[in-house]
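Only one protein chain is missing; all other protein chains are in place.
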Amino acid sequence: MTATLALQVIQPILVLLLAPLLTGVVRKTKARLQRRRGPSIVQPYRDIIRLLRKESVLAHNASWLFSATPYFVLAATWVAATLVPTFRFDTGLGPAADLIVIVGLLASARFALALAGLDVGTSFGGIGASREMMIATVAEPAMLMLIFSLALVAGTTRLSDIAIFVQSPILGLRISLMLAFVGFVIIAVAENGRIPVDNPSTHLELTMVHEAMVLEYSGRHLALIELAHSTKLLLYVSLISVVFFPWGVAPVGSDMARHGVAILLYIAKLFVGANLLALFELTIAKMRVFRVPQFIGVALMLGLLAALLRLVSRSL
Amino acid sequence: MLVGNVLLCVAALIGVSCFAVWACRRPWANSAIYGASAVFCAVALAGAIAALVGGAASTLTLPLGLPWIGMHFRIDALAAVFLCVVNLGGAAAGVFALGYGRHEHAPQRVLPFFPAFLAAMNLVVVADDAFAFLLSWEFMSLTSWALVVSHDRSAETLRAGLIYIVMASFGTLSLLLAFGILAGPDGHYAFSWMRARGPNPNETMIAMFLVLFGAGSKAGIFPLHAWLPLAHPAAPSQVSALMSGVMTKVAVYAFVRIVFDLLGPIDWRLGMVVIGVGAVTALLGVLYALMQHDLKRLLAYHTVENIGIIFVGLGLALAFRANGLTAAAALAVTAALFHVFNHSLFKSLLFFGAGAVQAATGERDMDRLGGLMHTMPRTAVTFLIGAAAISALPPLNGFASEWLTFQAAFLSPSFPQWGLRLLTPASAAILALSAALAAACFVKAFGVTFLGRARSEAVNLARETDKASQFAMFALAGACGVAGVFPGFFTNLLGPVAQFLTAARIPAQAIAAPWSPLLPVAASHNSYSGFVIAGCLIVATAVVAFAIRLVANGASRRGAAWDCGYPDASAMTQYTAGSFAQPIRRVFATIAFRAREMVFMPAPGDTAPAEFKATLHDPAWDLLYTPVGKAVGFLADSLNRFQFLTIRRYLNLVFLTLVFLLTVLALWP
Amino acid sequence: MSAILNPVAAVLIVPLAAAFVLVLIPGYRVAAWINVAAAFLTFAAALALLVWRPAAPSRLLLVDDLNIVFIVLNTLVGFTTSVFSSGYIAHELEIGNLKPAHLRFYHAMYQILMGAMNLALLTSITGLMWVAIELATLTTILMVGIYRTHEALEAAWKYFILGSVGIALALFGTILVYSVAQPVVGNGLPAMTWSTLAAHAARFDPTILNIAFVFLLLGYGTKAGLVPLHAWLPDAHAEGPTPISAVLSGLLLNVAIYAILRFKIVLAHNPATIAPGPLMMALGLLSVVFAALMLYRRRDIKRFFAYSSIEHMGIVAFAFGLGGPLANFAGLLHMAMHSLTKSGIFFAVGHITRIKNTQKIGAITGLTTSHPVLGWIFVASVVAIAGLPPFGVFTSEFLVVSSAFAHRPLLAVLLVVGLLVSLGALFLRLNSIAFGEPSGDTSPDRMSALPMVFHLGLVLMIGIFIPGPIVSWFQHVAGLLG
Partner (left out) sequence: MSTFAFDVSHFLAGSLVLLSFFLLYQDRLPPLINIFAAQSLVLAVSIAWQAQTQNAPHLLVTAGIALCFKSIVIPFVLYRLIRDLRIHRTVETVVGIGPTMIAGMALVGLSMALMMRATSGIADLAREDLAFSLSVILLGLLMMVTRRNAVSQVIGFMSIENGLVLAATGAKGMPFVVEMSVAFSVLIALIVIGIFLFRIRERFDTVDVAILDRFRGERP
C-alpha cells in the first residue's frame, strides 16, 4: 500500500524532474550534430535556478492574470504529464482522464498563455498569441483525429488501456497505427514549437510564435514557463512512447524491482526520443508561419486516413 | 399538479407584464418588474426540478384556444429539463437586469415585454398540442421582436428586427406545415394523437425537413442563422442573454420534441442530414464569430456554433436510434442536452459580461476597448470563466459536454451504414476544429476587450458594474464550475429524458463519491472526472506556488514593457480583433468567406498613409438572402405596373379572366 | 308595430328610417349622434336575432345560421365605425375638407349603405340580393368621391365603371341560375329562393349552372376584390373618407363573399357540376400572392392596407374553396377576424393621417414615440393582421394552412409563401411608421381609442379563447357550407 502510494508520488515528481533534462539532451545532441560542443545537458536546470533567483519585472500594465498564468500553465501541463503512463500503467489518476482530457488540459494551458501574451498590450504579445492559437486550431482537430483512430483500434481512449492493447499479442502490424504514429510526431513537433513550426531558440521578431507570447516574462515567472515548456515536450515524448512503444512499462501489480527496471527503460526511451527529435530538427528548415497549417494538415489527413482505413479493415 | 404550478407562474409573469404597461415609467418599476420576473422564474424552476426528480408526467387541459381540442399542457422529463434551462436563464437575467436595467433609456419599451417573453418560452415547453405550441412559439418570437426593436432609433436595429420577424415567421410557418402533416386531414392537433399515429416514411421525411427548417431557423442553423447575429446584439443585454442562451434552446426543444417524440421512427439518412447540418453550422458559426469585432455580435455568432454542436449530438442520436443502438443514442442525446444546459449557462454569462461592458463604456466595438481587467475586475473574472467554459476547457462544463459528444462519436464503428461510419469521424474532426477555433475566438474576445491597454477614453472612465449584475454573473460562473466538476450529477438527471427519447439511458453515475469518474459507456473504459482534474489542478497550482515561495526570489518590480526594446508604443499598436484573427482569416476564411486582403501602398515619397482593406463575403447572404430579396423586389417591381393601368386595361383583365374560365368550362370533359 | 319589434325587420327598417331622418337634419353633431344611435339599435336588433329568431316577416327575407354570422358582424362593425366616424368626420369639417351639406349626405348614405348590406344578407331571393348589393355599391361610390378632389373622383369613377361591369356579370349569373331553376321548380319567386334552389339543385342542368357560377364568381368577386378583379379597391380605399375605407374593407367585401358562398352551396348540391372550390382557391391564392407583392411598393398608407385586405379576402376565398368543416370554419373565423382587425387598423390610420396630415408612409415615422397609445395600438393591430399570436387571425391562419397542407400540400406552400411575403412588407412599413425618430406633428392628440381597443380586445379574446357557443355556431355553418 505504501509502495503504491510512493509510486503514485514518484510519477509526478519524476516527470517534473526529468523534463529539463530532456530539453538539455535535445539541445546537446543538436549542438553535437552541428559540430558544436553545446551546453551541458543540465544547463536547463541551471537556467531555471538562475531565473528563480532573479527578481521578476512586470510591465506597468500587467494584471494579476499575467502573474498567475505561469503557475496555472505549469500546473496544467504537469497534471497532463502525470496522466500519461510513464513507467507503470496504473497511474492512479487513470480513471479520471483519457487522452481527450490531456488534450483539453494542454489547451487550457495554451489558452491562459495566449491571454497572458495579450495582457501587457504589446504587439509582440499579440503576434505570439494570435499565431499560437492559429496553429492550435489546426493541431487540435488533427490530434483528435489521431485519438479517434487509436480509439478505433483499441476500442478506448484511455491511455493505459491503449498501451496494454498495443502491447498485447493480438495486435499485428496495423497500418492505422503507423499512420497515427507519424501524425503524432507531427503534432508533437508543432505543439512544442520545434522546427519547422517554430524555433525555440530564436528571438528574431517576425518568426517568433511561442517566444513572442512569453516575451514579457522574467524571473520566477519565466522559470515556471520554461519548466512547463520542457514538461510539455516530455509529455509528448512519453505519450508517443507509451502508445506506440509500450514495452517495458510495468504492468499493474508489479513489484518494486520491476518498477525500477521500468523507470530505467523509460529514461532510455526518453533519451532515444530526444536524440531522434534533435536529428529531425536538424534535417529540416523552419517554415513560414502560413505554411504551418499545411504541415499540420498532413497530420489531420493521416488521422482521417487512419480512421478510415480502420473502418474499412474492420468491416472486411 | 406540477404543470399547474408552472402555468400559474406563467400567468403571474403575464400579469407582471400587464402591470408593467401601467407601471413602466415609475422609478421603482425596474426593480419591481425584474424582481418579480426573477422570483416567478425561480418558482417555476423549483417546479421544473420537482418534475424532473419526481418523474411522472403531469398533464392539464384548459378550455382555451380551439375549444374542440382545448389547450393541452404537459410536463414530462424532456419538458422539465428545458423548463429548468428556461427558468434558470430567466431568473439569472432578471437578477442581472435589476441593476443593468437602470441604464435603459426607454424602459417602457423593455419592461412590459420582458416578463411576457419569459412566459412565452415557458409556455412553448409545456405546450402539448400543436395550436398551443405554435401560439406560444410565435408569441415568443413576437415578444422578443418587440425587445429587439426596443432601441428603435437606430436603422440597423430596425433592420435586424425586420429580418428577425420574417425569419421567425418563416420558422413558424414551416412548423405549421409540419404539424399540418402530423395532424392529418382531420386536424388532430393534440400531441398525444400525433404520437399514436402510425409511421409513414414519406410524411416523416417531409415533416422532419420542415421541422429542421422551422426549429433550425429559430435555433440558428446555417444558413438560416442570418437573423441571429443581427437581432441578438440589438436587444438589451439581459434580453440578448435570454435570446442566445435560452430561446435558441427552446428551438432545440422544439426539434427534439417533434423529431424524437412525435415523428416516430426516423430513417438513418435523416440522422446523417442532421449531423452534416450541425457540423457545417458549428464550423461556419465559429468562423463567423472570429471575423467579428462587435463583442455582442461575436457572442451571437458563437451561439450558432454551439447550436451546431448540439445538432451534431442530436443527429448522432437519431442515427443510433434508427439502427437500434439505443445505448449509444442515449449517450448522444445526453451529451446534446447537457450541452444545451451548459451553453445556456455560459452564453447568458458572457452576454451579461458584454452588457456590463457596454453599460460601463458605451462601447460594443472591441477595437475601442481594452484593459477593462483593471477597471472592471469582477466582470473580467466572470467573463474569463465563461470564455474558458465555452472554449471547452477542462475542468469546466463546456468540456464535459463536448467530451460526451466525442464519446458518442467514438461509437461510430457500430454503425452498419458506410455513410455514417465515414461522416461521423469527419464531423468529430470538425467539432474539434470548431472547439479549437472557439478557444481562439475567446482568447480574442477576452484578450482584446479586457486585457492590454485602453484603446479609448471611455474605458478609463468605466466603473465596475453593480452588485445585482455581479451576483448574477458570479452565480452563473459558479454554476459553470459546478456543472463541470460534477457532470455525473447532471447526466443522471438527464437519464429519464434519454430513457424517454431513446428507450435507454447511460449508466447511472455514482454521485455519492464526488471523485468517481463519469463513465458513459461501460464497455470502453473511457472516463472523465471533473472533480479529480479540478482537484489535481488546484493541488498542483498550490504545490507550485508553495515551492516557488519556498525557493524563489519573491521580489517583483514594475517597469516599462520590454516589447523587444520598442519604447512607449501607442495603445493603437496593440493587436486588435481584426489583427488577432488575421492568421485564421487567411487559413480558413479565404475559402469559407472568400476573404481577401488588399494593401494600398503610396508611391515612395508620397506621404499618404498606406491603406489596408480586408473584404469578406457572407455565403448565406450571397447565395440565399440577397437573391431572395432581389427576387421579391423584382416581382414587386414587375407587378407594380398593375397599379397604374388604365380602366380599359383593368376591364381587359376581367374580360380575359371571364373568357379563360368560360373556355375552361367549354373544354371541361 | 309588430314588424318594428321583429328584429329581422328592425335590422332593415332602422337604417332606412335613420337615413330618411338624417337627410332632414342639418346639424352635424345631432346627425352624428343619430347615426351612432341607429347603428347601435341595428346592432342590438342583430344581437336579439341571436337569441330569439322569429319567423321572417316576409318570405323575401330569411334568417339562418349562415347569414346571421354576417349580420352580427356587419352591424357590430357598422356600429363601432359610426362611433369612430362621429369623431373623425367632425374633424374633417373643422379643417374644411367637408361642408355641412356633405355631412348630411354622408350620414344618410352611411345608413343606406348599412341597410343595403343588411338587406343583401337577409334576403332570401337571389335577385333582391343583387339589387341590394348594387345599391350598396352605388352608395359607396358616392361616398368615395365625397372629397371632390381629382383623385377621389377618379377613384370613384374607376370603382363605378369596374363595379358596373361586375354587377352586370353578376346579374347575368343570377338570370342564368333562374333560367336553369325555372324548368324544375316552376315560374316566379321559388326559382330565386335560396332554400328551393338548394333543395332542387341536383336536378338543374349542370352546364348552365357552371356558367352561372363563373359569372357570379367574377361578378361578386369584383366586389370582394379578388385578383384580377380588384383594381377599384385600393384606390377607393385610399381616396374615400377613412370610415368608409373601414366599412369597405370590413363589411362590403364580406357581403360579396357571402353572395359567392350562397351560390357555392347551391352548386354543392349538384354533383354533376364542376367543383367551385378549385376556382375559388385559384383566385384566392392569386390574390394572396399578388397583393403580398404589391404591398412592397406602396407609398400611401391607406392603399397599403387596402392591398392587405385583398390578401385577406384571398385567404378567405381559399379557405372556403378548400372546403371541409375545418377549412370552412377557418374561413368564417378569418373573415370575422379580418373585419374586426382591418376596420380597427383603418380607425388607427384615420387618426394617424389626421395627426400627421399626410397619407404618405414615408412621412410618418416614430409613432410609438410621439403618440405612444395610438402607436402601440397600431403596432398591435398590424401584428394582428400579419397573423401573429395571440390574436385571432393567427388562429384562423393556423387552421387554414394546416388543413390546406393536409389536403393540398403544394397550394399550402404557395399560400405560406404569400403570407410570409406579405408579413415582410407589413413589418417593413410598420418599422418605419411606428419606430425611429418621430416626424411631423408630435403634439398629443385628443382622440378616443375606444373603438380600436374594442376591436383589438375582441380579436385578442378570440385568439386565446373562443367562446363555446360561437364555435358550435360556426361549426354548424361550416357544415352547411360543405
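Chains here go by letter, A, B and C, matching the order in which they are written, and residues are numbered from 1 within each.
As a working rule, a residue touches a chain if its C-beta (ideal position, glycine included) is under 8 Å from a C-beta of that chain, and two chains touch if they have at least 3 such contacts.
The structure presented is a predicted model; accordingly, all values stated were derived computationally and were not measured.
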| item | value |
| --- | --- |
| Chains in view touching the one left out | B, C |
| Touching the absent chain when the full complex is considered, from C:Pro7, C:Gly78 or C:Pro234 | C:Pro234 |
| Chain not shown: contacting residue from B:Leu60, B:Leu210, B:Leu451 or B:Leu658 | B:Leu658 |
| Hidden partner chain, touching residue among C:Val23, C:Leu93 or C:Leu153 | C:Leu153 |
| Sole residue of C:Glu92, C:Glu134 or C:Glu311 that reaches the chain not shown, by the stated touch rule | C:Glu134 |
| Residues of chain C (touch criterion as defined above) contacting the omitted chain | 125, 127-128, 130-131, 134, 138, 150-151, 153-155, 157-158, 160-161, 164-165, 167-168, 171-172, 175-176, 178-180, 182-184, 187-189, 191-192, 203-205, 207-208, 211, 234-235, 238-239, 298-300, 303, 360 |
| Those residues of chain B which, in the complete complex, touch the missing chain | 643-644, 646-648, 651-652, 654-655, 658-659, 662-663, 665-666 |
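Definition applied: only the chains that are shown with their structure count from here on.
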| item | value |
| --- | --- |
| Nearest-to-centre chain - CA centroid comparison | B |
| Computed distance of Cα centres, chain C from chain A, in Å | 78 |
| For chain B, residues that touch 2 or more chains besides their own | none |
| Residues of chain A whose C-beta touches two or more other chains | none |
| Residue ranges of chain C in contact with chain B within the complex | 157-158, 161-162, 165-166, 169, 207, 210-211, 214-215, 217-218, 222, 228-229, 231-232, 234, 274, 279, 290, 293-297, 324, 326, 366, 368-369, 372, 383, 386, 388-390, 394-395, 398-399, 401-407, 409, 412-413, 416, 419-421, 423-424, 427-428, 431-432, 435-437, 463-468, 471, 475 |
| Chain B to chain C touching residues, read off their complex | 63-68, 108-109, 130-131, 134-136, 138-139, 141-142, 149, 152-153, 155, 158, 161-162, 165-166, 169-170, 173, 176-177, 179-181, 183-187, 189, 632-633, 635-637, 639-640, 642-643, 645, 647, 650-651, 653-654, 657-658, 661-662, 665, 668 |
| In the complex, chain A residues that touch chain B | 52-61, 63, 65, 67, 71-72, 74-76, 78-79, 82, 93, 95-98, 100-101, 104-105, 107-108, 110-111, 114-115, 117-127, 129-131, 133-134, 136-141, 143-145, 148, 151-152, 155-158, 161, 203, 205, 215-216, 219-220, 223-224, 289-290, 293, 300, 303-304, 307-308, 310-311, 314-315 |
